[in-house]
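With one protein chain held back, the other chains of the complex are shown just where they sit.
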Amino acid sequence: MSQTTELPTLTKKDLTSDQEVRWCPGCGDYAILSTVQSVVPELGGPREDLVFVSGIGCSSRFPYYMDTYGVHSIHGRAPAIASGISASRPDLKVFVMTGDGDALSIGGNHLIHALRRNVNLTIVMFNNQIYGLTKGQYSPTSELGKITKSTPAGSVDHPFNPVSVALGAEASFVARSIDNERAHLSEVLRRAAEHEGTAFVEVYQNCNIFNDGAFDAVRGNKEQQIRLEHGEPIRFGADGERGVALAGTGELTLVDVAAVGEDALLVHDAHREDPGLAFMLSRLAHTPTGPTPIGIFREVSRPVYGQALQAQIDDAIARRGPGDLAELITGRDSWEV
Amino acid sequence: MSQTTELPTLTKKDLTSDQEVRWCPGCGDYAILSTVQSVVPELGGPREDLVFVSGIGCSSRFPYYMDTYGVHSIHGRAPAIASGISASRPDLKVFVMTGDGDALSIGGNHLIHALRRNVNLTIVMFNNQIYGLTKGQYSPTSELGKITKSTPAGSVDHPFNPVSVALGAEASFVARSIDNERAHLSEVLRRAAEHEGTAFVEVYQNCNIFNDGAFDAVRGNKEQQIRLEHGEPIRFGADGERGVALAGTGELTLVDVAAVGEDALLVHDAHREDPGLAFMLSRLAHTPTGPTPIGIFREVSRPVYGQALQAQIDDAIARRGPGDLAELITGRDSWEV
Amino acid sequence: MTKTAEKVDTVTIRFAGDSGDGMQLTGTRFTSATAAIGNDLATLPDFPAEIRAPAGSLPGVSGFQLHFADHDILTPGDDPDVLVAMNPAALKANLGDLAPGATVILNADAFTSQNLKKARYAADPREDGSLEQVRVVEVPITTLTVGALEDVPDLNKKQKQRAKNMFALGLMSWMYSRPTAPTLEWLREKFASQPTVAEANIAAFEAGWNYGETTEVFDHRYEVAPAQLPSGRYRQITGNLALSYGLVAAADRAGLRLFLGGYPITPASDVLHELARHKSFGVQTFQAEDEIAGIGTALGASFAGQLGATVTSGPGIALKAETIGLAIAVELPLLVLNVQRGGPSTGLPTKTEQADLFQAVFGRNGEAPLPVIAAATPGDCFHTAIEGARLALRYRTPVIVLSDGYLANGAEPWRVPDVDDLPDLRDDAAFTTEPNGPDGEFLPFLRDEATLGRPWAVPGTPGLEHRIGGLEKAEGTGNISYDPDNHHRMTELRQAKVDRIADDIPPLEVDEGEGPGPRLLVLGWGSTYGPVAAAVRAARREGHAVAHAHLRHLNPFPANLGEVLARYDRVLVPEMNLGQLRTLLRARYLVDVQGYNRVRGLPFTTRELVEAIAAQLTDVDADR
Partner (left out) sequence: MTKTAEKVDTVTIRFAGDSGDGMQLTGTRFTSATAAIGNDLATLPDFPAEIRAPAGSLPGVSGFQLHFADHDILTPGDDPDVLVAMNPAALKANLGDLAPGATVILNADAFTSQNLKKARYAADPREDGSLEQVRVVEVPITTLTVGALEDVPDLNKKQKQRAKNMFALGLMSWMYSRPTAPTLEWLREKFASQPTVAEANIAAFEAGWNYGETTEVFDHRYEVAPAQLPSGRYRQITGNLALSYGLVAAADRAGLRLFLGGYPITPASDVLHELARHKSFGVQTFQAEDEIAGIGTALGASFAGQLGATVTSGPGIALKAETIGLAIAVELPLLVLNVQRGGPSTGLPTKTEQADLFQAVFGRNGEAPLPVIAAATPGDCFHTAIEGARLALRYRTPVIVLSDGYLANGAEPWRVPDVDDLPDLRDDAAFTTEPNGPDGEFLPFLRDEATLGRPWAVPGTPGLEHRIGGLEKAEGTGNISYDPDNHHRMTELRQAKVDRIADDIPPLEVDEGEGPGPRLLVLGWGSTYGPVAAAVRAARREGHAVAHAHLRHLNPFPANLGEVLARYDRVLVPEMNLGQLRTLLRARYLVDVQGYNRVRGLPFTTRELVEAIAAQLTDVDADR
């Protein structure tokens, strides 16, 4: 984002476009929109440097509601289009707003390659574990056995764990939050947006029409929420009475803090180069029915694709001077007739 | 694979097609071909039940050289095409032969979805860390800074670790081996082929034309090879004098066995439900320059897509009887004119 | 029943309301009751791409139009005789389509100042004269519904209000003398597990009916007698359902199992949904990660010996283009169904269009010919799917079958065919089981002399192991071949195989009407069948001589098409695109075909086509 000398003066209102919001009443998307509109001004930087890119899906309508630059592209391709924007214009702040179908079904490959490359993008994936816009088919995050329009006898395919996928794809920033947990979501989104490189945020989002209550077990429920805080022992439960410890065999176990003592708990280290532990944490709740970690799993620094590309250009110009077109097309082996 | 009452009598020769092999002299693909032709007869089952499917690339020419059923499809799509074959015909034994570009670049999404679904496929990925057939561009597994035709100033994107990608994508069987380490490769391929569900095998393969010696550090070099054996403490080195241990912080460390004692070593557990440890092991050598694990990282049992699909059909027929076409198209609300 | 009933021969009604108001359901139920009476009918659902846009807004309006009659009809009707508007937005969005004198039934309760604002009405249209041309009937539908449900327990006011569509359905059912029994039975069944909800909906429905019967707002009702359709067993069917049944039937008649590899996309998803329900037919559905995998799995299944099919809409076909090319190269049977929608790009997902013909015929790299056929009516989707399978199996080729959003969701009464009358596809689907080469070897690209199709030898067949792929293949052996002359020959063979189909399909039939020989031919394809046929009828009623023909086969064309075109002074091709069939015809037959082209996301009206026909006739006369 380009430097401004003035303090940021954007307000939520500045970011609200004049377009009627066309989500179903009660959809979790509203809360995410509102939170994004509140968080973005805090980042500083002018509105004209903001770009929101999306694919297709209910969630992908997001850019229309932001009074910024925006592209509502085609299904699954937002990470690619956004990569072109970000790589060619490192001065911009580029967001990708996407759904579980858009990002992990048709768009899975672009997603993992963006993560691998570490393009400067903030990817926010609205996971409602369903295809909303096409009226309720199961998605790659739907639980096994899911009964939907396209699986009347229950789905037979094992879902992805989006955090695991991202970590397996070399992501430098991976987090998870929940649509209506505003404070948590704000903090996660702010950190994600400030991250240099590709930040991937999974947001549990309620689709009250086709998959209502999918995350009720986790939402607001302290028993089922493991809030990850860098540098802190991993505790959860109504009063933090439970915790996560590492067995010598290399398995994570859920323990009673009183029984094992706080020192036995694993201390969360989001900045660790090795994504192994973050990955193990991601497995803790394969579906949001067991205690499920939310927060930042991983946050490490790695060269950023667009910057590295630009550095090669700067370096070439520094060494050879700016290109001379006549010289280029004439080449070294020309002759006069 | 269908049951035969006779003992398998296939020989390597039976599996060798009459097509001239068109790889460069010295290419690692030859060794893999030869090993596959030796291993497959050991699996039992008749030749006509074997199907080899590939995409595009030097490695993807593989099916032409096998005297079995085969499809040399289009770039990146082999896992999808093979999924259609396997899901619709659980009686067949279906292999996917693919390259690092085919499987992880253009075909990345089909790969991870096949792994997630656990379709009954044996996927063998020839990783030469380069695009061979298109004459030497960097691939998604090429090391950072790789100088190739398309990256004369060095690549700026971080590579995938194929084993990590597969584990992040819920793979039930993940292994790694080396083109010319015949005994090891044979064993890994045999186990992979016997696995029910999707087995993913990364094979380090030398492309002597465009990326010669990429794996020389690991190949045949005991110092740099960590051979994973299920149920065994993880040791390596010329005389097994080094080993892998787990620190309390959740990081793997390379240790001297003499200094820490064998009991301090991690015992490899490929059958563990939780892929966390396998993932940690996959991080041990990001590129094959540090000690690199080879062997089977993970081997767990999970419902197989095609079988589950068939079970739903069997169940429907058992409950409702085989479909009656006239009844179906007449429906319940018809009337006579 | 005390009020008198007026007999009318044809009626068009439109229900319009918020996306959340249940208008599609209301329309569908009215249609079922209408079908049960034995009227002929045609429907036009029209809904937004959003699931549920904000209540009361213009983009959120959802509509369902139904045309029914005591004679055979062909279209969902040009302009409604009655519009039921559940809120101001529904009124505003639909008023322009009404002819003077039409009836508008308004839900008066919804005309609050807030709703008027949401509909972007500056003033109340009931007061500013904008409804002068129509007959307005205001009914406080919401209030009456809630009132009628007073005694229903366990439901709050909001829940009660949601039954208001049933009130509207009841009222309209009374007005057009529809039978109530099927609707009541359906409600009981649908809400079997929620008896309160069933009760509420039934009460609302009956309240609507009684409102018509008792109040003085309506002084009489209407009756539409059953239509005299050819005898047989009938059912109501939409295009997507017919397409699904057609696939099941084709597999059954071929003795194969159906494998559908698909990815959801409007307006094609319902085919995936429907087929997923028919596991007892051995049907396998595979919801893939994207359209490419959808067709990839289907092609794999074809290789493995199933009837492979994939279903999508325009953007999905674009993604499948490379794999369709592979299917052409490996010469395997494959069905590629395109339920067209408005384009380009994401376009208008819930609207109809027929602008993917070029893509179907030409949208691949290299010389990549394949058969293309299109369905004419919802029920015809059934037979078109079977015809697609016949061509795919007999010629060992992918086939593109075109439907569109109008056919997909539109309904009509359909004469259920006798299963034994359906084509027997077993010979076309026969697998090769023996070597075919002179030396006892298997030659996977040795063609059948009649069809030029190649053998289909499926894995599991001993001795026929072989490899296929997308590189050019040597004639006969199928080995990779870079030989220049072989490539030319194979290119011509692939083309010849498709061209040859022209001799295996019925010649184009022309309906010349009665009276003097017409000089104008109106030629349609796909879903314009209904409007074009209706317009031709209307033009003839006005005394014009017009010939009419309809193309099912778009590639190759029927063998007699050139001769047919040459017979007329003028050929008019109405299309919901900018002239795609017209272009193909001009290129092939060098005939100066004229077009009538509108790309509005809606089927043609009879009226506009009658005018287009009249304009052509004037031109032809001027040329005389």
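Should a chain be cited, it is by its letter among A, B and C, assigned in written order, with residues numbered from 1 in that chain.
Just so we're on the same page, a contact is a pair of C-beta atoms (placed from the backbone, for glycine too) under 8 Å apart; a residue touches a chain by one contact, two chains touch by 3 or more.
All values derive from a computational prediction rather than experimental measurement.
> By the document's own contact criterion, which visible chains does the hidden chain reach in the full complex?
When the entire complex is considered, the left-out chain reaches A, B, C.
> May I ask which residue of C:125, C:294 or C:343 touches the chain that does not appear here?
Answering carefully, the residue with contact to the hidden chain is C:343.
> Could you tell me which of C:20, C:296, C:363 or C:455 touches the chain that is not displayed?
C:363
> Just to verify: which one of C:137, C:198, C:321 or C:502 makes contact with the chain not shown?
Looking across C:137, C:198, C:321 or C:502, the contact with the absent chain belongs to C:321.
> Among C:72, C:124 or C:472, which residue is in contact with the omitted chain in the full complex?
Of the candidates C:72, C:124 or C:472, C:472 is in touch with the missing chain.
> For the chain not shown, which residue from A:37, A:59, A:83 or A:307 touches it across the whole complex?
Residue touching the chain left out of view: A:83.
> Contact with the hidden chain only, please: which chain C residues?
Residues 48-49, 59, 313-315, 317-319, 321-322, 325-326, 328-330, 340, 342-351, 353, 355-356, 358-359, 361-368, 469-472, 480, 482, 484-485, 487-488, 491-492, 494-495, 577-578, 583-584, 586-588, 590-592, 598-602 of chain C touch the chain that is not shown.
> Which residue numbers on chain A touch the omitted chain?
On the side of chain A, residues 2, 17, 19, 46-53, 56, 63-64, 66-74, 77, 80-89, 91-92, 109-110, 113, 309, 312-313, 315-317, 319-323, 325-326, 328-331, 333-337 touch the unshown chain.
> What does the interface between chain B and the hidden chain look like in terms of residue numbers?
20-25, 56, 58, 61, 74-76, 105-106, 108, 131-135, 137-138, 140, 149-153, 209
Methods note: only the chains that are shown with their structure count from here on.
> Could you give the separation in Å between the centres of chain A and chain B, each centre being the mean of its C-alpha atoms?
About 29 Å separates the centre of chain A from that of chain B.
> So what's the Cα centroid distance for chain A and chain C, whole Å?
39
> Starting from the mean Cα coordinates of chain B and chain C, work out the distance between those two points in Å.
44
> Give the residues of chain C that touch two or more other chains, as numbers and ranges in rising order.
Residues 279, 289-290 of chain C each touch two or more of the other chains.
> Which chain B residues reach two or more other chains?
Within chain B, the residues that touch at least two other chains are 109, 113, 309, 312, 315-316.
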